[in-house]
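Yeah, one chain of the complex is gone here, protein chain that is, but the others are all in their spots.
Labels run A, B and C following the written order; every chain starts at residue 1.
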Amino acid sequence: MSAPMALSVRGLSKNFGAISVAKSIDVDLEAGARVGLIGPNGAGKTTFVNLLTGFIRPDAGEISLGGERIEGLKAEERVRRGLARTHQINTLLTEENARDNVAIAIAEREKFAWRMMRCKPQWRQCLEEAQARLEAIGAGAIGDRRVSLLPYGQQRLLEIAIGLALKPRVLLLDEPAAGIPSSETHLIHEALDRLPADIAILIIEHDMDVIFRFAKEIIVLFQGAVLMRGAPADIAADPQVRAVYLGRTVV
Amino acid sequence: MSAPTPKPTSPLGEMTGPGRFSLVGHALPWLVIAAFYFLVDDYLGLGTQVMIWVLFALSLDLALGYAGIVTLGHAAFYGLGAYAAGIFSIHVSQDPILGHFFAIGVTALFGLLSGALILHTTGVTFLMLTLVIVSIMFEIGNQARGLTGGDDGLQGIRLDPIFGVFDFDLWGHTAYIYTAVVLFIWFVIAWRLVHSPFGRSLDGIRQNARRMRAIGTPVWWRLLAIYTISAAMAGSAGALSAHATKFVGLSVLSLLTSGVVTVMLILGGTRRLYGAFIGAAIYYIVQEWTAQISPYFWEFVVGIMLIATVLFLDGGLMELGDRGARLLGGRRRAGGGE
Amino acid sequence: MKRFIRAAGVVAALALPMASASADVVKVGLLADFTGAFAVWGSQFQQAIKAYQEVHGTKIKGPDGKENEIQFVYRDLTSAGPEKAKQLAEELVLREKVKFLAGFDLSPQAMSVADIATQAKIPTIIMNAATASITRGSPYFVRVSMTIPQHGAAAGRWAAKNGVKTAYTIVSDYAPGYDAENFFTKEFEKGGGKVIGSERSPQQETNYAAYMEKVLRAKPDALFMFQPAGSPSLAFVKAYIERGLKAAGIKLIGTGEMQQIFLPQFNDDAIGVVTSFHYTETNKNPENIALRAQLKKMFGQDADADIASVAAWDGTDLIYQAVAALGPSADGLKYVDFFKGKKLNSPRGPIMIDPDERDVIQNIYIRQVEKRDGKLVNIDIGQEDMVKDPWKLENPAKK
Partner (left out) sequence: MFSFALTILLDGLSYGMVLFLISVGLTITMGLMRVVNLAHGSFAMIGGYVAGYLTQHGMNFFLAVGAAVIVSGLLGAVVETTVYRPLYRKGELAQVLLTIGLVFVATAGVTEVFGAFPYNVKMPEYLTQPVDIGFRTYPAYRLFLIAVGAVVAAVLWYVIDGSILGARLRAAVDNARMARAVGMNVNVLFTGTFVVGCGLAGLGGAIGAGVMAMEPSYALKYLRLFLIVVIVGGEGSFKGSLVAALALGVIDTLGKYFFSQAASYLLYAAVFALLLWRPQGLLPAKSAA
């Protein structure tokens, strides 16, 4: 009897009117997996993430997290069960400093966030952990800085730190390197290298350098369906995948 | 990793975020309230009214300022609290404390139910729904004449002395102190609330609700919680008003009441708690002053104040203080640059 | 801006004699709406009071022969809630040490100061607020304006006596409207008429199409209205004409809707509307002529007297007489006793303060809109002498 998959998706489908944006997708992630999700624009990558995280309701299909079915749960309930994500577009709390951004997530994870009276020790604990987590991904220096004043690359790091702060079983990284000037990409590379080994990670990225450097396995999504799944080298060599990226339709 | 970790510039244990205040800053408004009682005896009625508005504005600050719930319907809670307290004193018991708690309970329940119905909407739709609720409440107040007195207002409120000792006198001594105590209690609650993890999560929801859902925050429930608390507080302000004036007029449920309290809050500054104090006080003082020059002048001045605040003074009058402090003491709040 | 400056000047003018006050100053606190939806009341009160003081001077000799200066202190209720009235009344009493309170355009405002008047023993002259029960609120309340039932009852009696068999009523949906409907119906049916339908329209209504259609279909002999004077009453009468109710021979009977100040807003179609009211602007009483001339002299040709002016004039007159008779510092109840049974030659005609109820007893005039010298005017076509408030007759005070 093997341990349940960290994340298991079966037959996930979604239609917007006549357009099918997810066609019976099956995906498995075991604990500690490093899987890349690629596909041309409009392949349905972001829709897939939104379906997984509960921001869009699927029409059909099952999603299990550590063996527990979660497709009926709301986004925030999935997060509390260990499915975290980062965002493509920054959705940080821009009026707070970086450390508070992380601490608020930790308070949520520790269920302090319903506490309506001041509780200094617990909050202090959150802040300390937040600072530690920032340092762990190489961003210890930004703790005191207001998010709106941070350079873009640092904001993406902060996104990852928040995702990790939720102590997820599975972490979805939605284009963590998008929009970062090349001078700062090493920051993201280093942060990705340091991700805890026990977390299953699904990374969506346009930057093939990042994907091939990081992923042990790659899933290619095309027109809402899984086109192929395999090791990076195989994917890179596959003619079908090449065709897709060149824009020709494959039958 | 190579960059050395610089020392955090603020101590970790400190609650950062909005409204850090020195001890002097904390003491000042309460000293003013106390001094007012002893020095300006003739204006106690005005003082009581101002404090009631402060409390009302404070309740709005929780919902609108901290949680970002843009509502025009807060008069529904204020009015309901006033009527609940008034009707309770006429039909059930003349004990003011009991009546006050009754009013708080009723408005909290109403806040919970109405919030549950409408809090899934946002923006102008939410604004409209709150507006409709307060309009319906007004119509009910007008037509349920047997209970509310309709347009004539609710009369015949009689109160026992508080704790059987302090009678509500014409000169308003008891009402003033009673209101000040209630305001203080609510203020302490609000202060702790906004600096709690709960308060921080509300702040987060205001800035970006989607982000908060992504870290597992049950956004709707949080909003419902603060909406209910805010409603209870507004109801408490309404109850104070009913008790202090021994009269409830239909206008407590009018749209204008919602408007005035919003103006006060914005004028003083949102998300600062003390903004409510400054806003309500300034509003009253300027109103008294301009109305004496020429009654028509008042509306004009309010309008100009609003426009100027929005265009030039985002943080309200409290912002002026901040700017002054920054000029004197250098940059304080923003994190150090690179 | 001119008016601001003028108003500022008035404040300064009021402030000056204060500094050099050698005579005893008797302050009268006047509470009314000067801004907001009911702003017109405040300005009408104020103009009449100034006119009175211009004619009679601000100083009046007391019984001891010493001069007393009567000084009005105006406070704006901003059309806000009665709690504002209460707070300002407190201030006027405590800080300004006023001897009298006066004004109050709306009933809730008056009711909210009942406790203060009673506890501080301040005679309070109500210059408009017309809900019947108000004067029972405090033994210090004295009303010089009117009560709604006075108008409604007289209108009902007149209709029954003048060939109206069936009537329809449309009143504004608030307390005074209910009173008007109630007393019109009672007196009309007592006289043999029958009310075949009744409606209540929202207070701020200005779109009466549906109501008029209903009346048109019911085909009554007459339509009785009670609408707040201002935009609702104007819209009501216009809708009545537009919809062809007049052409269908349905007589329109009202109370305060066709006051002189509103007539320029109508055209000749308004001719024939009958109202039951306590003040006919064109009456030839010397007091009336003096008041109207004075207003025009001081405030320009647009200034016109209405019930607010008349009540403010009479209220001021009462205060002057009381100070002349009792001096500046008599006990509140003494002043009230002085007012009881007092008869005045008001610009509206003779009035008397009810010795028991401290409410106004006055003639009710039945007027009809007619055209004279190219202008619409109200012409008296009937009169009931010295009408007491019917509500009080029906609800005697508990002893």
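Assume a contact is a pair of C-beta atoms (placed from the backbone, for glycine too) under 8 Å apart; a residue touches a chain by one contact, two chains touch by 3 or more.
In this text the structure is predicted, and so the values were computed from the model without any measurement.
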Visible contact partners (per top-of-document touch definition) of the missing chain: B, C
Touch with the omitted chain, as defined above, among C:I196, C:A218 or C:A235: C:A235
Selected residue (touches chain absent from view) among B:I33, B:L55, B:I104 or B:I133: B:I133
Residues belonging to chain C that touch the chain removed from view: 1, 3-4, 35-37, 39-40, 43, 173, 199-202, 204, 206-207, 209-211, 213-214, 217, 230-232, 234-235, 238-239, 241-244, 247, 261, 264-265, 267, 269, 302
Touch list for chain B against the chain that is not drawn: 64, 70, 72, 117-118, 120-125, 127-129, 131-133, 135-136, 139-140, 143, 255-256, 259, 262-263, 266, 270, 296-300, 302-307, 309-311, 314
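The rule we apply is simple: only the chains that are shown with their structure count from here on.
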Chain contact graph, described as a line, ring, star, complete graph or other shape: line
Separation of chain A from chain B, taking each centre as the mean of its C-alpha atoms, in whole Å: 41
Inter-centroid spacing, chain C versus chain A (mean Cα positions, whole Å): 73
Rounded Å distance, chain B centre to chain C centre (Cα mean): 38
Shared-contact residues (touching 2 or more other chains) in chain C: none
Residues of chain B that touch chain A when the two form their complex: 1, 3, 5-6, 8-10, 12-13, 15-17, 192-193, 195-201, 203-204, 207-208, 210-219, 222, 225, 334-337
Sites on chain A touched by chain B in the complex: 53, 55, 74-77, 79-80, 84-85, 87, 91-97, 99-100, 103-105, 107-109, 112-120, 122-124, 126-128, 131, 135, 138, 140-141, 143-146, 149, 162, 166, 190
Residues of chain B defined as touching chain C within the complex: 41-46, 48-49, 142-143, 145, 150-153, 155, 170-172, 241, 244-247, 249-252, 254, 256-257, 260, 287, 291-299
